[in-house]
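Every protein chain but one is kept in place in this view of the complex.
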Amino acid sequence: MVHHLLFFVFAALAVGGALNLLVQKHPISSALSLILVMGSLALLYLLLGAEFVAAIQIIVYAGAIMVLFVFVIMLLNAGEEEHTKGSRFVMVFGIPAVAVLVGMIVYVLANRSQMNTGIELGAFVGSTSGVANLLFKEFLLPFEVTSVLILIAIMGAVVLARREP
Amino acid sequence: MVPVSYYLVLSAILFTIGVAAFLFKRNIITIFMSIELMLNAVNLSFVAFANLHHDLSGHVFVFFVMVVAAAEAAVGLAIIIAVFRTRETLNVDRVNLLKL
Partner (left out) sequence: MDSLINLAFFLLKILIITHVLLGAVAYTVWLERKVIGHMQNRWGPTRVGWFGLLQPIADGIKFILKEDLLPPGVNKFFFLLAPLLAVALGLTSLALIPFGETVTIFGRVIPMQISGILASNGTVYDPGVGLLIILGITSIGVYGIALSGWSSNSKYSLLGSLRATAQMISYELALGLSLVGVIIMSGTLSLREIVNSQAGPFWHWNFFLGGQFVAFFIYLTSAFAETNRIPFDLPEAETELVAGYHTEYSAMKFAMFFMAEYANMFTAASVATLLFLGGWHSPFEGLGIPALPLPAIVASFVPVFWFAFKLFLFIFLYIWIRGTLPRFRYDQLMAFGWKFLLPLAIANIVVTSAIVALRAHS
């Protein structure tokens, strides 16, 4: 019962934040709604027993990536959005397409029998040592490759954002 | 006992809202944020499946998705700043010609 209540509260927060991102005109309001979505997703991860993933979701996503977004919005002084001819055209065809997409995915997911097994609170806990064991034994090569990826991203960002001398 | 399908349906709804925001919004930074929303929705599916199968590989995949999202956000925002410097606008409909 408590599990249902917690799930619906956080799910409503997440969906509300996502809809707010869609509806708001100013990018900074969209950015803050996205931070709210990420926070409620972190709480949902805690309900699913993924404590390490929840903590790094807050630290990395909500605390670093979104700070970068907010920084850029403030620096570029982005104003409110304007609706152009292209965007109205997309809305006419886009809204039915999006409705069909969500209907399809929900139908497929809700009708498979395996998907109705329940999740018990606390039955499975993703401990840090478990994730670390997997990361450094089975997934060592992807881990090293991501470190090279981050290095490339740093060099790319520095080169792209530099002013022409 | 909340069924797994609830979490997966929530992930689908968030993903679809991300797709809708990607299509309907005109500000390039907001479009970028909708990509992050889509990535987050997929992360939720990964964690839900990890709980269903009692396998921690789902959490490791979420870790990798976060790393890639961080790298992509950094480079993408650098590109946006470079585009803003030349075109003086953040509206994607106005950045539709190769030459000014």
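Note that the chains are named A and B in the order they appear, and that numbering of residues resets to 1 at the start of each chain.
Quick note on the criterion: a residue touches a chain if its C-beta (ideal position, glycine included) is under 8 Å from a C-beta of that chain, and two chains touch if they have at least 3 such contacts.
On a predicted model such as this, the values are computed, not experimentally measured, just so you know.
Engineer: Who does the absent chain touch among those shown?
Structural biologist: A
Engineer: Determine which one of A:A64, A:L121 or A:L160 touches the chain that has been left out.
Structural biologist: The one listed residue touching the chain not shown is A:A64.
Engineer: For subunit A, which residues lie in contact with the unshown chain of the complex?
Structural biologist: Against the missing chain, subunit A presents residues 28, 32, 35, 51-52, 54-56, 58-59, 62-64, 67, 70-71, 74-75, 125, 127-128.
By definition in this document, only the chains that are shown with their structure count from here on.
Engineer: Roughly how many whole angstrom separate the Cα centroids of subunit A and subunit B?
Structural biologist: So the centroids are 6 Å from each other.
Engineer: Contact residues on subunit B for subunit A in the complex?
Structural biologist: It is residues 1-10, 12-21, 23-27, 29-30, 32-34, 36-37, 40, 43-44, 47-48, 50-52, 54, 56-57, 59-60, 62-64, 66-75, 77-82, 84-85, 90-91, 93 of subunit B that touch subunit A.
Engineer: Under the stated contact criterion, what part of subunit A meets subunit B in this complex?
Structural biologist: Contacts found on subunit A: 3-4, 7, 11, 14-15, 18-19, 21-22, 27, 30-31, 34, 37-38, 41, 44-45, 47-50, 52-53, 56-57, 60-61, 64-65, 68-69, 72-73, 75-76, 78, 81-87, 90-91, 94-95, 98, 101-102, 105-106, 109-110, 112, 114-120, 124, 126, 130-131, 134-135, 138-139, 142, 146, 149-150, 152-154, 156-158, 160-161, 163.
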